[in-house]
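Once you've had a glance at the structure underneath, I'll fire off some questions.
One protein chain omitted, others in place.
Let's turn to subunit A:
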Amino acid sequence: MDFLSPSTWEEALAVKSAHPDAVPIMGGTDVMVELNFDKHRPPALIDLTRVPELTRWAPEGDGVLMGAGLSYTRIIGELAGHAPALAQASRSVASPQIRNRGSVGGNLGGASPSGEAHPPLLATDAVIELASVRGTRRVPAREFYLGLRHTARAEDELIAAVLLPRPAGPQYFAKIGTRNAMVIAVASFAIALDAATRTVGTGVGSCAPTPIRAVEAEEFIAGELDWDGGSPLAPGAVTRFGELVASVARPIDDVRGSADYRKHALSVMARRTLAWAVTDHRKGIEQCA
């Protein structure tokens, strides 16, 4: 097994293209588990921690272009205002030591359906930048997850960055697990209200082979919300939203929870996060008035 250490982005792309079956390693919090337990022995590792671009972020348009290797700790500390749902999700990942190393690029690279970054990226319509020696392209998160651990990323591509659109309304993330720390989600959910386009985004984790959106729920609740007046939602609408979110789930029974429990938890989280978001939205309107 080889250990390849590119120190520039161009070099990293060239190395990945020359060794498509080599495994990139950033924080190592997924890769090292596999190596330590001998689950997988790739021909080579490509260490991405020496590529400076991957751990930088900068404004782009009214959003932020975040290097794929930025640690969860730095997302929490530096991007909470730019990407509230992603920052909330980051806070719920593992433990401080894991958050110091783990990255959204690694979450996207592994593409586990329980990965914490996915629901916020789906809900906020984030865009993933992929690159190879052939060039750079951008794929919306909503088109990135294709099947179980299968994504739009080609063999020779690396994940360069994530474009996080500027929030245009309240965002929330919620996760169900057996304890607060160090827990893989039994189910997770993110919601983003976009007052500019009068749309609602959602993302559902751990409830299907891939992270998914609840499109019908999004459209339904966007039509129910009083975007300008700020009058409260009818209780029936909140309940219906929860049901519609749960209806997209195709969960499995496993050691972490039964399929029925996951659907139930999902509808509860959907209702709660919606209530929080709508409360914030109404407060915003009151302050403007």
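FYI, a residue touches a chain if its C-beta (ideal position, glycine included) is under 8 Å from a C-beta of that chain, and two chains touch if they have at least 3 such contacts; residues count from 1.
Just so it is clear, contacts and distances are computed from a predicted model.
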item: The complex's invisible chain, by UniProt name, from "Biotin transporter", "Icc-related predicted phosphoesterase", "Carbon-monoxide dehydrogenase small subunit" or "Polar amino acid transport system permease protein"; value: "Carbon-monoxide dehydrogenase small subunit"
item: Among A:A18, A:M32, A:A58 or A:A234, residue touching the chain not depicted; value: A:M32
item: Options A:A14, A:A80 or A:I98, residue touching the unrepresented chain; value: A:I98
item: Touch residues of subunit A, complete complex, unshown partner; value: 1-3, 5, 25, 27-29, 31-33, 35-37, 41, 44-45, 47, 49, 73, 94-98, 100-101, 180-182
